[in-house]
Each structure stands twice: as C-alpha cells, then as structure tokens.
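All protein chains of the complex are present and in place, except for one that has been dropped.
Think of it as A, B, C and D in the order they're written, each chain with its own count starting at 1.
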Amino acid sequence: MRAENYEPKQHPPSHEYELNFGPNHPGIEGNYALKVKLHGDTVVSARADAGYLHRGFEKLMEQRLWIQNIALVPRICVPDPSPMEVAYSMAVEQLCGLDVPERAQWLRVMQLEMSRITAHLFYFGGHAATTGMYNPMFWGVADRDLVLDLFEELTGGRVYCIYNMPGGVRRDIPEGFLDRLSRLLDYLESRLPEYDNLFFTNHVLINRAKGTGQMSQHQALEWAVTGPNLRATGLQCDVRRDDPYLVYDELEFDIPVEQGGDALARTLVRRSELQQSIRILRQIIQRLPSIKGPIRAPIPNPLAWNVPAGEAYVRLESSKGELGWYVVSNGGQKPYRVHVRGPSSMHAVQVLENLAKGSRLEDVAQIMFSLDACPPEVDR
Amino acid sequence: MEKPIHMEYLLNELANIKVRNERQRRMRLDVPSKELPAVLELLKGRAGFMHLSAISCVDWIDENQFELVYHLWSNQVSTLVSAHTRIERDPGVYLSVYDLYKPAAFWERDIHEMYGVFFEGSPDMEKFILTEWDGPPPMRKEFDSEAWVNDHFDWQNYRPDWLQEIEQEGGGIAILPDEQRFSRKAEE
Amino acid sequence: MKEFPVPVQTAEDPSVKKQSGNIFSNVFDELVRFAQSRSLFMLHYCTGCGAIELPPAMTSRFDMERLGIQPMVTPRQADILLITGYVSVKTLKRVILTYEQMNAPKYVIGICSCTVNGGMYWQSYATAKKLNDYMPVDLYIAGCMPRPEAVISGLRQLMEKIKIGEANSWQDYFKRYDYYLGNQQRLFGETWQTPTDIIGESKHYSLHTPETEGEHTRLLELHQRPLEPLEMRLGLSEKTEDR
Amino acid sequence: MHIGLGELLIELTLMPLVAFIVGMLMVLMMRRVGARLQRRVGPPFFQPLYDIIKLHSKETQISHGLIHDIGIIMAVGGYIAAETLLPVPGMNGIAEKGGLITLLYVMMIPSLGLALGVGQCANPNGSIGISRALTAMLAYDIPFVIVMAGVAFIYGTTNLVEVINIQQEGGIAAWGAVQMPFMALAGLFALQGMLGKQPFEVYVAPAEIATGPMVEMGGKYLGGLFVMQCFQLYTASVLYVTLFLGGGENWLFLLLKAFAVLLIPISIAFLFPRFKTDDLVRLMWKWPVLLGLIGLVLINYR
Partner (left out) sequence: MSSADTKKKDIDYNSNGSVLNPLKALSFFAKKPVTEKLEPRIAAERYRGFHVNDWEKCIGCSTCQKVCDNAAITMVKVPSQKEDPLNGIRNLRPAIDYGRCCWCALCVDLCPTGSISLSREYVHTCYDEQLDSYFLLPDPNGMHNKDYGEGWNKTEENDLVDHNRQVMPERTPESRSDNFDEIVDGYDKQQAIIEASRCVQCGMCHDACPTHMHAPEYIRAIWSDDIEDAVRQIYRTNPFAHTCGRVCTHRCETACSIGKRGEPIAIRWLKRYAVDALSHDKIKDIVLGDVNPESSGFNIAVIGSGPAGLTTAFDLAKLGHKVTVYEGLDKPGGMPRYGIPYYRLPFDKLDDDINVIKAAGVKIKCNTWVGKDITLEQLKKKNHAVLLSLGLQLGRSTRIPGSDHKHVQKAVTLLQKIAAGEKIDVPKTAAIIGGGNVAMDIARSLARLQKQKFGEVNITVTAMESFEHFLADPEEVKEAQEEGVIILPSRGPQECMIEKGALVGLRTLKVLSIFDEQGRFAPHFDENDEICHECETIVEAIGQMTDVDLLGEELTEKLEWQRGRLQVDENCRTSEDWLWAAGDMVRGPDVVHAVADGHTVSKSINEYLKTLQMEKKSS
C-alpha cells in the first residue's frame, strides 16, 4: 500500500466519527453492514447497509419451474431454512388447491420445530459471543449439530433439507427415527440447566443484556416487529396461534412472553420457546405413529406443470418472526411473482437502526444478535 | 373464524371496492389507486389492522401496470386483508403510506429499488440493497437477468480427462444445459 | 466461452524450489513451512450460505483448532480467506479489498458450488460466477454447502500443500495482476480502484512479470485520482467512488 | 551477592528466554482449558510455537510507519525488561536493583507501546481499543498499586528478592496469601484485569471493535503480540506467585504455583462475558479497592 495513504483521517471537530460496522466484522450477523456515527462511545446514528447477500431470489424464482424452486427457497434464510420450504410449498398448494395429506402436515410441523430448535441454539451462541462469552457458542453449535444429524437422516441434507414439495414431503421418516428424536430431546432437556447456569443466569450477562436495545410494545407494534422479539415486549402474538396453519391447532403449546423488551427478554423468550418446541415435538412423537396415509399428494409431471392463475399469501412463524410468502401465478409453468417477507426485513433494518441510536458502541453487536437479525432474509 | 359484523358494515361503506373472501382468514380487496390510502386508514382505525405485513409489487407488463398489494393483518378480526391496487407503469409514482404504517418505509424503498416505483412522501428513497448496481431496476419484467449474466460473466470451460478420452472415441458433449433449457423453450 | 489462461511460469519463479547446498537452511525452510501449515488463521467472512457450516467446523463437534486453525477477525491477521459460497458483486468488491490487505503468504479457499461456476445463482444478476477470475484460488471444496467434515478435509489438503511448499497461488495475483484486474474492471467498471498498490508490491516481492502490467493496469493509472488520504477501517475501505 | 558481568549477561538472556518458553506453555494451557470447558479437544502441544513461527515467517506487506514498528518493539521489549526484574530460582537478574516499583512501571510500557503503535494505523477500532486498554489499565492499576503498597508495607521492602526470601524463610505461614488474604484476593482481581481476560476483556472485544489494538496487526506485528502474550501470562502469574505464594523454592514449585495461579483467571475467563468499559472501571474501583483497603487496614492493625 502506498505509504501516503496512511495519514490518519482528520475527523470533523465535532468529535463525531464514523465507524463501519461490517460487512466483515465479527459483531455482525452474516454479511451485513452498519454505518455507525459515534460521539465518544455513544451511537449518534446508525444506518443499515444491506445487499451483500443479495442474489435476486425473487427474480430467480420467476425464471424457474415451480418444482425447481424448492431447491432454491431454503437458501433465503440460511440459519433457519426449513420454514422457507414449507411456506413456498404451502403457497403453491393453495394456488393449485392441493390437499396435503395429514401425515405430511405432521411431518412438516416436526421439521419446523426441529428447525426452530437449531435456530434458537444458534441464537444463544451468537448472542453470547457478542458479549465475549464463547462457551455457549461452542456448546450450542455442537448441540445444534445433533439436530442436524437427525435432519440428515430424515431428509438427506444437513442444513438445506429440501424436504418439502408442493403436495407434501419427499420421504417418510426412517425406521427408529422417532426414538432417536426422543432421545435427543431428552438430551437437550438435560443440557438446558447447564445452559442456564452458564448463560441465562449469568450475572455478568444479565447485567449486560438488561436494558440493552429496549423497545416498548408500542414501538414494536409500530415497527411491525413480529415473533420472539414482539413477544419479548409482552404481547402474546404468534402466527401459529392467531392464524393457525398445518396442524398447529391440534397441538398444545404455550406462547412464552416476557415484559422487558430488551436483549435479555428476547433471549429468555427464545429459551422458553425452545422448551415449547421440545414439548411440541414430544406430542408429535406420540401422535405420528397413529397417523397413517400417504406423505404426498400426487402432483403432475413437474416438467409440465401449470399452476392455475391466482395469488396466495402464506404466513408462518419462523424462529425469527412472521414469515410471509406472496406468490402470484399467471397460470404458467413458473411463478409470475414471488415476494418474501423475511421477518428480519423489519427488525434488521428499521428497528436495528432505531435501537442502535443512542446506545453505546459495546451494545450494537448485542442488539443486532439479540434481535436475531438474519441478513439474507433482508437481501433475498 | 367469522369476521365480526362491523367489518361487513365497514366494507359496505366503501364504494368502488371489490371484496373477495378467498379462503379462511384471507380477504382480497381491489381498490382504485386513488382510494387506497383512505381504505387503509379506515381499516387501521376501525378494524384494528395495525400490522402491515408487507407491500408487494407485481409487474404486469402486458397491461403496462404495476400492482401494489398491501398485506394487512388484524388481530382483532384475525383476518389478513390483501389490498390490491394498480398504478400505471409509466410514471410509476404513487403515494407513500408511511404516515399510517412505519414499516412501509422499508417496503417502499425496496419496491423503488427493485421496480423503480417512486413513492411520494416516503422518508427514504435511497438505494439500499443495490447500492452498487447501475443497471435498470432488476425486478422489472423487461430486465433479462440471464442475458445480463451472459454479458458480464464467463463460465467454466471444463476439459477433464474422461471427456477428452470420450472425444477421441468419437463421443463428446451432446446436449449442453442451455440447449435443453426447458424453461427457455417454453418461452420462445 | 473464453479459454482459461494458463498461469505463467517465469524463470525466476520462486515457487520453483532452489536446492541450496546448505542443509541447515533447508531444514529451517521446512520447519517454517511446517509451522505455516500447522497454524492457519482464517478470515471468517460470511460471504454466503456456506458460512453456516463453519461454526460447526470450528466448534466442539469438529474442532478445527486441533489442526491449528482458528478464526481471526481482521484480514491483516488472517492467512486463509474462506469464500463461503456465492459472492454478490457488492461483496466481491469487499472480498478483493480484503484479499489485497491480507499478508502473504495467503490462501483462498472457495467453498460451495457457487465459487466455481455460479452454482444455484448462475442466472442471478447479483452474484459473481467464477471466483478464480478475480483472485487466485488455492483450493476448492465441493458441496452446497459442504459439510464440516468436508471443510476439514479440504483444509487438511491445503495443509499438505503448504507443507510441501506449493501453495503459492498468491504469487499469481502479483504475476498476472493485469488479468485479474481486467476481470474486476469488466464487472465493476473501468474506474475500479483498490487502495493497495499491487504493482509496487509485486516489485517488492520480485514477482513482477510482463503480465503484471498491461492494458488494464494502464486504465488504473488513467482513472487514478491524485493520491489522497484513504480511510483505513476494519481492513475494508469504503467504496472509492464515494469521494 | 555479587555476580560477574558475564554471568549477569547470561542471566539476562536466559530469564526472558525461559519466560518465553514457559509463557508458551501457559498459552497452550489457556487454550487447552478453554477447549476442555467448551467440550472439545483443543490445539496440539506445539501450537503456540507454530503460531509464532508462522506469524514471523509472513511477508510484511505494509508498514504504518516507524512509530508503528517502534510500538511493537516497545511492547515486547517492555516485557523482556520486566522478565529481568522478576527473580526466579537461581536467577535474580537485575531484580535486586529494580524492585517492585520499577517492575510496575516497566509493565506499563507494553500498553503504552501498543498505544503508540496502534495510534499510527488510523483505524478507529484500534484507537477505541487503545483508549479502552488504557482505561482498563487505569482501572486495574488502582487496586494493583494498593496491593503493591500493602506488600511493600508488610515485607518492609520493595525488593522482590527479599520479598521471596522473607516468605520462604517463614514457610507457608509467611506467605503473602496467608498474611494478607484480602490483599491476595484484590490481587486476583488485578491479575484478571492485567491479563485482559473476561469479564475484563474490554479492549480486544472482537464483536465490538474487531480485536481493537490488534486490528491492523498482521504477520510479524501480530507475531510480536503473540510473543508479548506469552510474556504477559508469565509475568503476571510469576509476579503473583512472588508476592503472595512465596515465590519459587525451585523451578518445579515455581511452575506449579504459577500454573495453578494462572488457572484461576483462565477458567473464569471462559465462563463470563465481558463487562462494558464503564462497568469494568466501576467494578475495579469498588470491590478490589475495597478489599485492598480492608487489607491495608488489617495489616496496620496486625
């Protein structure tokens, strides 16, 4: 590098200076950037800069056959891909008027809840790592990997399951799968106290997380925050309950809420959600053997498949909040328009910018991670 | 779930609006573009449609129109309303609903970026995702992504040993993927 | 389809090992190479989906630290640049800046299909297709995305390559800078600049070849603004056009 | 105790060398402990050595200027100087002439050196990191100075060689830790702060400021920092052993004690997140200072 380039930059005399937070920064989840203006340690303003993960998904999907898109969609949100497949499949089913066999619906719920567990385990690790504690990261990712092992067994893929297809799922459970799942749930439950000791009741963490990135319920609603982040402000709002899909209305589960609205509340909500997912999975383990029938409704030859013209808006609850899929067909072989409402598009941009403003530099990373912002959802 | 009676009254008040109950908890409104903000305001104020889930834009290039779809959810009546409106493609200018819904800022910015629709009154129409893109708004139907790609990138030219052996035997590549592109063929 | 150019081998190519008579220095060289192979700091820059399989590879289950591989947060500290999957054009600029700021010897690993021939996103207007058009790549790991085990296998293979002293593709960037710059310019426009003086460095490393400079580097001179202080941030400068 | 110049020179070379080797072992221990707590295997035995060799074999691509280079040299040099001031079994170096106060000052040199060096590279993260590092130093130096004062007071000397002798002659009962447990506790806090480990790891903080001072360091610079880390672990733990645990009767005991002492901050480091900078200052000026003062009072009324 030219030596001349190393003159220190003259900052304006206001003592404000700019800091590029990301895209290549360990305090940023994924490939994303925040331009932060600082006064001392205090953030004066923050500006999100996305697009580093932009692939033009919606355009790509318009160029591919309906069936081909099933391979594409999970990639929209990398840490929690399964809801994407399910949502897309559900949208196409609605357009075609396909009835999904009951067993397939149960299998889908199973997949979704397993995916929620992986996402939350990942979240704990990520959140802890922003505060300099790496143990939960190591533990969480290792435990998440055990769930991925089961995914691999069930779907043939670890992360990108590509398990769903319009009409149902691609394969039934392998032999002994439910036993192994049950054992895994036992294991996860036995691990939970260890996480509690290390992470959730860690004084230093609570000290840091309490009050960090706090938003009120009013703010959350105004900014269209959904999912765990909204529930952390005390509102019991969950698509699984309010707008039930698949077989969620047949399942018993609670919707945990916390009142704090800060990083700690968000973490605790997710912790309880993990328990609820385990609870749901246990119910599935009990019920699934008694639900017989096919796992997939017959679909036409995928190479010659015109989906009737129409539109469908599918909402479902991903680990990050309300996931919306708007699919429009003009009766052709390919989607005419697909629009994905990644839950993070709300809380990774506007909300993050607003919460970061006025916070301290130390907290920016924690705020982003505690919101569980997923940049690929924003970029698509 | 039954939608409350006052919802019926509410919708009856609105003239020029086509209402369709598509499936459970889904409702489709077709609203003339002039009246959309008023309809949204009414929905928000009177039926608790607080949550703007998303704004989608559809490019109906054959009709030379953009369709804007506002997906609203109300916990009060547990219904998702998709309010559709069409605007002319040519100037591609519409009113922002930022005053009503804060999240609109993101969606409007996104649509502006991807389709080039300008929203008057939106707080921020700067580029966001495509800050370093200088082509046309890519989501417009007339933008041919594949052509652009072929223009700007090369593909691998694999020459593995087995291929060379087969070529010596008189075989070789018979059908390239692009020739057999099902999707392309149908378009032609 | 363009022919893929063959890397040039010049006479004074340092990658061609000179056997000096001094046993001691040979042993020393070998020790250094061994240490280099056993201590790899990787820049964990999540360019794409493949990044999601790196945490498992780094953490308890597959524990890369057994091999002396650890993540590092800034390009200056890192030896390996992991390109984990698709690289959007916007990211590619940052990746190139990052790459240029890493200290030699540096290694680039292309993970996933997308770094080879576009992968899933081959139709996408927003992603780069062939990584080795823009920077020399040492190793590819196949998969979409590769499992942690595959990543580790790949890294072990890279370690072998370093141990025998053949992981020298970083030199190629200096030797054929014009080619790489040409590809970069094709994508980013003619005014594309990086703050790093590659030509000067190539001379510093005595890796300057006739292909280091050419029509594309001349373009660089043409569009170069008078040198002004550039910000150094996180190893990633802002887009130069901003100024 | 008179030694010849030649012998002194040998000692002055050996002491840092031994410190470096032991320091590398300590780094290894640190990483292994972390690995164990994280349920994994951890790095191989020679990993710290590999890292340092590798880093020094990297091509130096850029320089941020002379001051930058000098900063690193100061950082490492400060510690090398500190090693010669730390008496170890069989070698006193210049400890007798230096004493505790000198050591205290010498140990600040590395931080200042880093501050100088990083200041040159115009990276805001580096600057923030350095300002944090200096804040942290200020924070832990207050209890540290109190501890030093207590030690000087109780032993009646600031000469480390004598401090060791007093403790060793009196047996375990004469050890600083027994004589002034509050001081020893306060000393542990200061040690944690000095090592910059969680919960006091404010100036590296990858997620906040991308490893702060190290952000622009690559290759040989980073190698220098790695060497510095070895010295740092060694100096801090041996100093603690010297002050509170009776120094080393022989090398075996010294190392045992030093590693045992080090195990405490290291284990803690992997179990806690970091404080915010101002919380750190608040904490440091609260509990350790309180403990130290209680210790001082107790010493007075002994």
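Observations, loosely collected:
Here, a contact is a pair of C-beta atoms (placed from the backbone, for glycine too) under 8 Å apart; a residue touches a chain by one contact, two chains touch by 3 or more.
Everything numeric here is computed off the predicted structure, so don't read it as measured data.
Every shown chain that the unseen chain touches in the whole complex is listed here: A, B, C, D. Screening A:46, A:264 or A:338 for touch with the missing chain picks out A:264. Screening A:296, A:320 or A:380 for touch with the missing chain picks out A:296.
When you scan A:44, A:71 or A:247 for touch with the missing chain, the hit is A:71.
Touching the missing chain, out of C:75, C:105 or C:154, is residue C:154.
Only one of A:162, A:239, A:323 or A:373 touches the absent chain when the whole complex is considered: A:162. Chain B meets the missing chain through residues 156, 158-163, 166, 169-178, 180-182, 186. Within chain C, the residues in touch with the undisplayed chain are 7, 60-63, 66-67, 113, 115-120, 122, 132, 136-144, 146-147, 149-150, 152-154, 156-157, 161, 169. Although one chain is hidden here, its contacts on chain D can still be listed: residues 35-41, 267-268, 271-272.
Just so we're on the same page, only the chains that are shown with their structure count from here on.
Rounded to whole angstrom, the centroid-to-centroid distance between chain A and chain D, based on C-alpha atoms, equals 43 Å. One finds 38 Å separating the Cα centroids of chain B and chain C. Taken residue by residue, chain A touches two or more other chains at 1, 6-9, 19, 25-26, 51, 54, 56, 59-60, 63, 138-139, 142, 379, whereas all remaining positions touch fewer. Chain contacts: chain D has residues 38-40, 61, 121-122, 124-125, 206, 210 touching two or more partner chains. The touching residues of chain C, when paired with chain D in their complex, are 31-32, 34-36, 38-39, 59-61, 63, 65-66, 68, 73-79, 101-105, 201, 205, 231-235.
Chain A contributes residues 48-51, 54, 56, 58-60, 63-65, 94, 221-224, 226, 237, 242-243, 303, 311, 313, 315, 322, 324, 326, 328, 333-334, 336-337, 339, 341, 345-346, 349-350, 378-379 to its touches with chain B in the complex. For chain C in complex with chain B, the touching residues are 1-4, 89-90, 93, 116-118, 122-126, 128-130, 133, 186-187, 189, 239.
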